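All protein chains but one are shown at their positions in the complex.
The chains carry the letters A and B, assigned in the order they are written, with residues numbered from 1 in each.
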Amino acid sequence: MGILNLLFANRDVLNIEDIDVYEKHGGYAGLRKAVGMERQAVVDDVKLSGLRGRGGAGFPTWIKWNGLPKNYDIPHYVICNADEGEPGTYKDRELMLKLAHTLVEGMIIAGYATSSIAGYVYIRGEYVEPAWQVRKAIDQAYKKGYLGKNILGIEGFNYDLHIHLGAGSYECGEESALMSSLMGERGNPRLKFPHAPLPTVSGVWQSPTLINNVETYCAATWILANGGEAYSKLGTERSKGTKIISVSGHVHKPANYEIEMGTPLMELLETAGGIKGGKLKAVIPGGSSVQIMTAEQCTKINLDYESCAANGTLLGSGGFMAFNDRTDIVLLMKRTAEFYMHESCGKCTPCREGTRWIFKIMDRITSGNGQTDDVALLLDVCSQIDGRSYCGLGDAAAWPIVGAIKAFPEEFDYWIKYKRSPVGKNAVPPTPEVVNPLLTLTPA
Amino acid sequence: MSDNRLTQTEPSLNPATADMINIKINGLDVQVPKNENLIESAKRVGVDVPYFCYHPRLSKGDAANCRMCLVEVGMPGPDGTIRMMPKPQAACTMPAAEGMVVQTDTPKIVKDRKGVLEFLLINHPLDCPICDRGGECPLQNNTLFYGPPTSRYIEEKRHYPKAYPISEHVVFDRERCIHCARCTRFTEDISGDAQLGFLKRGADMEVNTFADTEYRSKFSGNVIELCPVGALLSKSYRFKARPWDLHSQKSVCSKCSNGCNIKIDYRQDKIQRINARINEDVNEEWTCDRGKFGHDYVSSDNRLKTPMLKQNGEWMPISWTQAYALLAEKLKAAGSNSAGIGGAHLTNEDNFQFQKLFRKTLGSSNLDSRTDRVHGSETTLLSDRFGYHGMGNSIAQLQSFKSYLIVGSALADELPIIFLRVRKAYRFHGASVVSAISKKDSSSPNVGDFATVEMIYRPGTEIALLNGILNILFNENLLPSNPGVDLKGLQQSVSDWTPAKVEQETGVPAAHISEAAHILAAGTMALIAGKEIREHPHYETVVAALGNLMLATGNPENLNIPERVVNAQGAKDMGILPDLEPGYAPVAQLGKNAHEILESAAKGELQALWIAGEQILNTYHDKSLVRQALDQCPFVIVSELTMTETALLADLVLPAASFAEKDGTFTSCERRIQKIEKVFEISRDIKADWLIFSELAAMIDGSPIPFSAADIFTEIAAAITEYAGISYKSLGDGGVRWRSESSSTNTKIFTAIYTPPAKN
Partner (left out) sequence: MSSSEISGVREPQPDPLKEYRFSEDAIAEMEEIATHYPERKAACLPTLWIAQREYGGYLTPPAIQEVADRLGLSFSEVEGVATFYTMYNLRKRGRHHLEVCTCLTCAVLGAYDIVHKLEHELGIHLGGTTSDGEFTLSEAECLDFCGAATVMQVGDKYFTQLTENNVMELIDQLRGSPDYTPAKLADAIVKIHVPLSSQTGGGSSKPEDLLLPAGPML
């Protein structure tokens, strides 16, 4: 357990973003191996590896790869979800910035395994620098014949990769909203199974579509190069391999750490240099959408899907945020609520109205106007959103609030009773007086 | 209750299909078509699932947003035990599957509905007392039945400027909007102008037009009915009435020949508003703005309330007794030297009496209801090749072809409901549309919005264009192999109409013509011709050319040249034609057609001319001829609603009842006979046209006066084979088509290629 650099093995190699250097370090071996296998064998290898989606939900990757229909009268597409928007997560950024070729290779492998005609890398618009690296990687891959027509001399294996940039919307990381955005629409989510077919049957442009996270494709590259079995030997019973955890917050050495699944949370915290500016108070292990854990709970958690779930939180996308004891949890949650209010697409009632209401209650509490039953109200409003919204953003907006109330009830009570922060001059200062608020409710 | 529900959102039950499955709703077993949504399935067992955003005619992709219709759903596992899904599911998009178990009334669902309504009311202004929707508002109703009694929201609500007009007809109160996306989906899915859209996102999201511009659409009124709250309002109805104060009468729109089913909501003798009535065969549940907002004239202050006589250039009111005496005297004297024009705006009953007055009482066959430029006999060329009527297809059929050729028609203006069917075929069934017109229609929406090819030809070059298309079809072997007729002559005659030559002649790029030809030959095709064809100086030849195209492509039944005026079809059926009696029986003594009537009147040869409900000065192409005719004819009678320009040129003007003040039937362009009913009476002295004709005939020759329109209809059904077997009663709410596709006497279709006479 602990740090284990599989995907990151060559991260610090000089000029690894150049295809020649990348190839010298074993690059595109996975692809060469894959195209020497039957398509189904590639899927089986991914199945053997036990890889689960690294975008947050942890869905077994091979099921998706296997789910695309095997008749090819309509085109199939591969999409990479590089819309990394989850607060606390920045692993995809580093992967693209340094290891764009690993991603490109993974997407070509996926394209081969699913007989797709094209792939799209959907990168959030803010990620200009990482996107340039992907652009260069794709162009180099074309030159070397890894993309284009009859790839690696295989008759009929034609596959193109395109980049599509977003334009500022967290919701577009949700896979169906991402597809809307890719098709040139507002980033609204689309009907999901069982209301509509799975994307693997009818996704973008009503074609079978495979959609995975950047890290998932990078892991697939490693798996094809080194064998699914090798991967499956790492990690825990049901969480195989490694996971890149983006550590940030009050730690001495914030960075992306690739760890073996099942590494104790405290071990990672140690590796990241430990807490700075005070004692450990809380950790959000998987990005802002998951429940916050108290210092005491942290000692029990291992970083894998099952252990996190058993402790009432989620590994999510691996956005690990640690907070010291000068952090005001209520203010932190108010900022979280503001994030979800701002990022709600507005399509469905619970999320559109609920996220705003949550923010208003949090705002009320943190401006000294909390009412005695506000905590109960918050819990109820959250319960009215959770599971009732059109897509996962509603759930993601409710969970952290509920989690924080569970983990730190006394801080909410303190704010409501004494109308000030329980942590003195706190680490999250109140929001500055907003003259042009993000949320304007009167038309300009 | 359902009749008073303004939103016409009652989902229509899907017909049973071959694929029926068994599900259980609240413990009740029911068979439903596979994949039916659960709202409709629940209806089958009388279970009400509340909803806002769901609408059976709008696309589902943007639905399921209000979350009002949540239900608990379980599916049988492999071992047969039911496993409930952890999250509640939106019934409106949930497809029914074998063995599914649905619960709509668990405590969890009751709470969820309360939650959704509480969220919706957070920002709703709750200004119900001054809201037009009050009393027929789905938000009110659902809150009453499913909502929380109080709100826990104590913050400031969202504020927008209150009601402001976004178009000529529609006022928008954005504060009340609940973001159900019905209006935006309507403009995208149904009307196709895509004028309303969502802007911004999250709690800021709002419905608006592009850059705050005017909402320009020919169908804007529908969004008022679709809106489940009082956010989109009718400018003319605003603050006019409470819904429970209104009376409602079923009727049929009189603005064009589509025959849309409507409901007239009125108070005393004033129409307050017009809403659509569902008729799946005609307008589904839509109306166009012309129909919805265009009936103010009925209650206008300018309505004629007594007969008016012009004496020495002065108009003076006279009594009906005086009017009848004068009419009897003058018409009797004129005898066969009298003529009647009009009828396209009258009911069948009016027309039947109209022609009886002239043919039987006065002995004149000088009758014509066609005042657009179509002349010549109805019996010759067109009737034996094309039948007596304009449409080969029914309106409903027009949504199911693979491709369409729309010729010379601003379809959305001329026949809005047929336009919606074509648009539906394009939007929901992937049809391709080719539009050919001489002047590009730039209003919104129009066929050009979604036509794959738009051919703008020089006026009058239709035949060249059609020849060009045929030329490509022949040369590229795109035609069906077995047309059933000999096409050699046709092929020969179009052989020198090469694309290049046609381009030069018509101004349409050869590439477009070729693309059009390919589209039209690709599958079943329907042709709809409009105003430019009807008014074509060589009408018959153009129609023949259109017919040739249809015959060659194997679609002889699908030629449609619909009438445009409300009862133009019916007037012809009733024999308001110089050469045909009711039921298209040839007359013994040929009368004069409209053009000949006007010419002989202008020459002073006619002694009396009756213009019935026709503003001929506007509709006839040769205005100076009309003026001259009305000037020279010694006695001109006009029966009208108001003093129109035409009426001003008459000698005697009679106050006639509008469609809202009389009973009767209209026959729509697709030959659908539909009932209108008397809604109110504005004045005792306004008479239905049929009554005027009947009372006058009685004075002249003692013919019996029928008691009612229904009586006349019985007589019509007895006299006309096309109407045989139809009774006032059997018309029902939706009307009956004569010679419908299902009956054995199908519409007449082309059987032979027509070669136009050589041009000189």
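A few comments on the model shown:
By definition in this document, a contact is a pair of C-beta atoms (placed from the backbone, for glycine too) under 8 Å apart; a residue touches a chain by one contact, two chains touch by 3 or more.
What you are looking at is a predicted structure, and each value in this text was computed from that prediction instead of being measured.
Within the full complex, the residue among A:N81, A:T336, A:T366 or A:Q384 touching the omitted chain is A:T336.
In the complete complex, the residue from A:G187, A:G262 or A:G394 that touches the missing chain is A:G187.
Only one residue from A:Y112, A:Y146 or A:Y170 touches the chain missing from this view: A:Y170. Although one chain is not displayed, chain B still touches it through residues 59-61, 188-189, 193-201, 208-211, 426-430, 449-452.
Looking at chain A, the residues touching the absent chain are 75, 84-90, 93-94, 97, 118, 120, 123-129, 131-132, 134-136, 138-139, 142, 160, 162-170, 181-187, 190-191, 196, 202, 205-206, 246-250, 253-256, 284, 288, 319, 321, 323, 327, 332, 335-336, 339, 342-343, 345, 427-432, 434-436, 438.
In this text, only the chains that are shown with their structure count from here on.
Averaging Cα coordinates per chain places chain A and chain B 53 Å apart.
Only residues 169, 171, 186-188, 190-191, 194-196, 341-350, 352-357, 360, 364, 377, 380, 383-384, 387-390, 439-443 of chain A touch chain B when the two sit together in their complex. By the touch criterion stated above, chain B contacts chain A in their complex at residues 60-62, 64-68, 70, 86-90, 93-95, 97, 112, 115-116, 118-120, 122-123, 152-153, 155, 158-161, 178-179, 181, 198, 200-206.
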